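Apart from one protein chain that is not included, each protein chain of the complex appears where it belongs.
As written, the chains take the letters A and B, and residue 1 is the first residue of each chain.
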Amino acid sequence: MYQLDRVCKVFDSRTMAVDELNLKVRRGEKLAFIGPSGAGKTTLFRMLNLTIPQTSGTLLFDGLNIARLYGRRLREVRRRIGTVYQQHNLIPRLPVVHNVLSGKLGAWPVWRAVRSLIRPTEADLAYEALRQVGIPEKLYDRTETLSGGQQQRVAIARMLVQDPEVILADEPVSSVDPALAAGIVKLLIELSEASRKTLMMNLHSVDLALAHFPRVIGLRDGKISFDVPTAEVTDEHLAALYAGNQTEAGEEVASRAERRPVRSCRPHLIS
Amino acid sequence: MQSDAPSAPADLILSARRSPYFPVVFSVLFLLTFLGSYRLAQVQPLLLVEAEGRRNIWKFVSGMFPPDLSWNFLSLLGRPILETIQISLMGTFMAVAIGFPLGLLATSSLTFKGILNERETAGSRPRALLRRGSYLLARAVLSLFRTIPEFVWAFMFVRAVGLGPFPGVLAIGISYAGMLGKVYSEILEHVNPGPLEALQATGASKLAIILYGLMPQALPNVVSYTLYRWECAVRASAILGFVGAGGIGQQLEISMRMFNFNQVFTLVAILFVMVAGVDALSARARRAILGRQRV
Partner (left out) sequence: MANAPLQAAAFAPPKGRGLPSTSTLMILVGFFALMIWSYVGTEFSLRGLLGGESAAQIGTYVTKLFPPDLSRDFLLKTGYWTLETFAMSFLGTLLAVLIALALVFFSSRNLMFAGPLFEMERSRPSVRAVRTGLCLSAKATLNLLRTVPHIVWALILVFAVGLGPFPGMLALGIHTGGVLGRLFGEVVENVETQPIEALQGTGASRLQILFYGILPQVLPEFVAYTLYRWEVNIREAVILGYVGAGGLGQQIQIAISLFLEHRLLTLILAIYVIVTLVDYFSAYLRGRLV
């Protein structure tokens, strides 16, 4: 589904967030990414869901070279990739139904989008999606009145309505009550299983990753530290991954300080 | 996200703030400006207390009472009053119609910067230049519109299209578009970008992102400021009549020229009531919108 060859991402000509990454993901796979903060996980995901362009290297999605995509074609491909964010990124003042249905915006023409804002055109669809995430009764509530965990479920419902081929979940449970975290991870896995979607998840919690995913990738300083089936993950792997990063803050500072200066990535080499 | 190299410029600014020279330089400049302006503005306070000046002021004040409340006069005013309100309304509508699109273009995070634009312009230099160019053009146009006083726009339009309320509407429409556009772009610039990123990732077009992600967040502030501008428009419309752009300003000019000060008083009183009414209405509406929960 995805093929990354020597993908780099450089910010401001100074900070190398992703360093010559090579990755292959097959359709329908489930994988978890772990690693310290600042390792480049979010940057990687933003490249995978076509939010930001890579600085150099090739990124193929389902065989397509996404660097050439622009305008309508780009949007069509984006539709096939669904994202769940750590901060859920819903629009607070809108009722839940509109937030859920906004997953359809990639498919709707503009006039349809406007009409739906006035009177929701596919409320049934939204209801069904909410039912799948467990909160159908919240259909017409204002989104900001829901709890954090519930809002995350609304975000997942939005992704369901979009019905993508790939689900990217960027630390979907880091802002959620830990007691509910496992539930949401399992929900995402179930949903992706039922429709054979590819699922890629960034996780802060190593336990959750090891417990639920068949393949785990460790990211550190923008490079892949290890990429193995879960059964083969060893303590050495984890130690090397989190070396020198005792605390949250320590992790941030240490890994940022270790950013190597740009040498092998040339910004104009997007092939 | 990315971390920038910190502190060097901040340190400079901080030390400039505390520069010991600033108060001295400022005071000196202030004094010089004051003296220069005193000469330039031909300030002669004695004129006010001189016999002629006093006589004239007294003539004016005494001429105002009793105010002209004759039916003869008042019946003339019905139409101009309504016209003033109409000019302010139509002018504000026009200002929104012009100012909003320009304001969108003048928002850097929508036009050429940030994640809404990065992919589109990354591969193509001409596209990036076009975007940046439209941003700068929109800013320049808005600046031009709002810098020239609406009064000046008004009499240019009167010269161009003739007397009546139409040029007044055009004048307010253009100059207020400049003000609205600038404030709109500031509001839009400060919207929470997270939901916008999420909407973009689902494949939504720019227009859909603006509709679903931007507007719900920005709407209360946008409406509130627009209502405030309408208040100002009412006052402005009244004055534009001086140059023939309709409304009670026109009658005000006539009365002043004919030295009918008792009419002037009535007109000013009417203006006061109008503005107070609009003030109250707009304040109520703004409270309702900012306080109320709605899409």
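The rule we apply is simple: a contact is a pair of C-beta atoms (placed from the backbone, for glycine too) under 8 Å apart; a residue touches a chain by one contact, two chains touch by 3 or more.
What you are looking at is a predicted structure, and each value in this text was computed from that prediction instead of being measured.
Residue in contact with the omitted chain (choice from B:G168, B:G181, B:G203 or B:P216): B:G168. Taking the complete complex into account, B:M256 is the one of B:L76, B:I115, B:A128 or B:M256 that touches the chain left out. In the complete complex, the residue from A:D12, A:D124 or A:E144 that touches the missing chain is A:D124. Residue positions on chain B in contact with the hidden chain: 17, 22, 33-34, 36-44, 47-48, 53, 56-57, 60, 82-83, 85-87, 89-90, 93, 143-144, 147-149, 151-152, 155-157, 159-162, 164-166, 168-169, 235, 238-239, 242-243, 246, 252, 256, 264, 268, 271-272, 275, 294-295, in rising order.
Criterion: only the chains that are shown with their structure count from here on.
Distance between chain centres (mean CA atoms), chain A to chain B: 44 Å. Every residue of chain B that touches chain A in the complex is listed here, in rising order: 1-5, 115, 118-120, 122-124, 194-195, 197-205, 207-209, 211-213, 216-217, 219, 293, 295.
Chain contact summary for the complex, chain A toward chain B: residues 11-12, 14-15, 17, 42, 46, 49-53, 67-68, 70-71, 74-83, 85, 87, 89-95, 98, 102-108, 110, 113-114, 117, 142, 155, 158, 162, 256, 270.
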